[in-house]
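In this view, the complex is presented without one of its protein chains, the others remaining in place.
So that you can tell them apart, the chains are marked A, B and C in the order they are listed, and the count of residues begins at 1 in each.
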Amino acid sequence: MPELPIWQFDVLLLILVVLFAVVALSIRNLMGAAVVFGAYSFMMCLIWAGMGAVDVAFTEAAVGAGVSTVFVVSTLYNTGATMQRRTGGLTFKLFIGVVVTVAGAFLLSALPDFPKWGAPDSPVNATVAPYYILNTFEDAHVPNIVTSVLADYRGFDTLLETTVVFIACIAIYSIMRVDKAKLETDEPAIVAAPRYDPSDSLIVRQASRFMVPFMQLFALYVIAHGHYSPGGGFQGGVILGASLILLAISFDLKFLLRQWSEKTLMLLVAVGVFLYAAVGLTCMFMGGDYLDYGFLDSILPGEKDMARSHGILLVEIGVGITVMFSMIAIHINLASNGRFDRGL
Amino acid sequence: MDLLGYILISTGLVFFLGTTIGLLRFPDFYTRMHAAGKGDTLSTVVILIGCICLNATQEDGLGLLLALKILLIINFILIGSPTATHAMMDAGNKAGAVPWRKDSE
Amino acid sequence: MENLIANFNYVIVVILMMIGLWSMLAQKNLIKKCIGMAIFQTGIILFFISIGAKDNALIPILTEAANHTYPVSDASKVANPLTQILMLTAIVVGVATLGVALALAQKIYQQHSSFDEDEILENERK
Partner (left out) sequence: MNTFITTAGIALIGLMLLVLIRAIKGPTVIDRLVAINVIGTKSIVMLLFAGILFGQLEMFVDIALGYGLLNYIVSIAASRYYQHRKSLEPEHSPGGSPVS
């Protein structure tokens, strides 16, 4: 058996997660499937916490509880589809089932060749990872190894991932966004407008009004304290985005759009990536390589290792801005059907 | 202090058992909501207080910081969970969930 | 059988991936396909995280409270940070791509008033 610190939990949760996956796919009501899929992500968060991956667990917690289920719900809200059609193609499903089972059997046949679960000397754990573990603190003065590897050692990777989030936001924008005037002449909107009723749910609105400042404060703490505890730009950005999505849900979309216009949102999505790239370029101007924060020591306080620590913080802020506003822009596009006026 | 923690966590588990039985056995949506809304919040809060007791003896102020953070979690659960319960109850009412009556079986 | 227990994580990875693949191939509903895609993705993330876990290892954050001394002397007592950061970014990118998939599905629904693949194909042929 593996000797992970809490392997009992891990084994049980791994079995439970398969159950959740099967349940989420077998429920024919689409809302039910979306809701159970949210719980699936809770279980995944627990598994990652159990395997010692706290940053990943944090990201999954923020994404699963805050945004991903809300995206599915807003899509269902705008389309009005409720039930999955009972299709007759049982033979087709069985055929696919056989194909998938054979593929799975092929994959499982390689099982004895894998390193044991939790072996410290497996190829993954023995090649480059020990360097990060042993040298992070002298190099960058960051106790959280994940943060330093994320933003410093593998800074290019994170830059491109941030760009991918940015591109996904642009893609959703170009798929969904429609001109309001054009839509009215072409075809009626599929969903009639829900009337904003001030007496609708006072409790929900007041509770959200109370919670949102705490969420934003906590998110800023997560970004700033990411050097010493789990957290960083991705987690903090998602929590910030989720707090504004909560406002949009519990009040209405107009409430959000009064504060953040379309133009501001898209500008800020770009500003985050730009900040990241600009920090890298500044390093080049100071005489180093791209994203080599050590050369920022003449403009940032402290020695070379502290300069790297501060550079990581700047980069994380850029990531946070991009992720936050991408999540908000994606939610507004999905919830309002690209019309940017009203929605979930 | 540890003993108090054990007692509180066990109590919380008993409350959660009650929640589970209520969720499984009650006949309609509103009664199930009753079991879930009350029992869930109460059992979580009790277990979290038990966790505070278990960690209160840590050295150099860490126990105090942890206690503060867990108290914050309790605070947010006490605000968020009833709000969610209210919203779901309202949704069920508006979507037309029929209350169970004794003569309906 | 011994392999099955010692490598239990890979078994679950394969099962999750195949559930996701089955859903993407056999389900006719676009939303279910999106959910299947997300499940497949979590299978892959689980693969990476579980090969990075180590026996009796602590989380990859160095603190004095956990008897870590700066600098660390034994790398085998800290879980692998590399796989974790690869997957951390993958989760956020995953939710963004889920958004793209849902946007496409929503546009398709506007055109064809259905999430069902067969009905969409019928509508196309008309």
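The criterion applied here is as follows: contacts are C-beta pairs under 8 Å (C-beta built on N, C-alpha and C of every residue); 3 or more make two chains touch, one makes a residue touch a chain.
Keep in mind that this is a model prediction, so the values were computed, not measured.
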Chain not shown, its touching partners among those shown: A, B, C
Which of A:150, A:249 or A:329 contacts the chain that the document leaves out: A:249
Candidate in contact with the missing chain, chosen from A:114, A:214 or A:255: A:214
On subunit C, residues whose C-beta touches the chain left out of the figure: 58-59, 61, 63, 65-66, 112-114, 116, 119
Touching residues (missing chain, whole complex) on subunit A: 5-6, 8-9, 12-13, 16, 19-20, 23, 27-29, 31-32, 34-36, 38-39, 42-43, 45-46, 49-50, 52, 54, 57-58, 61-62, 65-66, 69-70, 73-74, 76-77, 79-86, 191-192, 194, 200-201, 204, 208, 211, 214-215, 218, 222, 229-231, 235, 239, 242, 245-246, 249-250, 344
Those residues of subunit B which, in the complete complex, touch the missing chain: 2, 6, 9-10, 12-13, 16-17, 19-20, 23-24, 29, 32-33, 36, 40-41, 44, 47-48, 51, 54-55, 62, 65-66, 69-70, 72-73, 76-77, 80-81, 83-85, 87-88, 90-92, 94-97
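Definition applied: only the chains that are shown with their structure count from here on.
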Leader among chain pairs (count of C-beta contacts): A-C
Centre distance in Å when subunit A and subunit B are each reduced to the mean of their C-alpha atoms: 27
Footprint of subunit B on subunit A - complex, ascending: 201, 203-204, 207-208, 210-211, 214
Subunit C-facing residues of subunit A, complex: 1-5, 10-11, 14-15, 17-18, 21-22, 24-25, 30, 33-34, 37, 40-41, 44, 47-48, 51-56, 59-60, 63, 67-68, 71-72, 75-76, 78-79, 81, 84-85, 87, 89, 92-93, 96-97, 99-101, 103-104, 107-108, 111-112, 114-122, 124-125, 128-130, 132-138, 143-146, 149-150, 154, 157-158, 161, 164-165, 168-169, 171-172, 175-176, 190, 228-230, 232, 234, 238, 323, 326-327, 330, 333-334, 337
Subunit B residues within the subunit A interface of the complex: 76, 79-80, 83, 86-87, 90
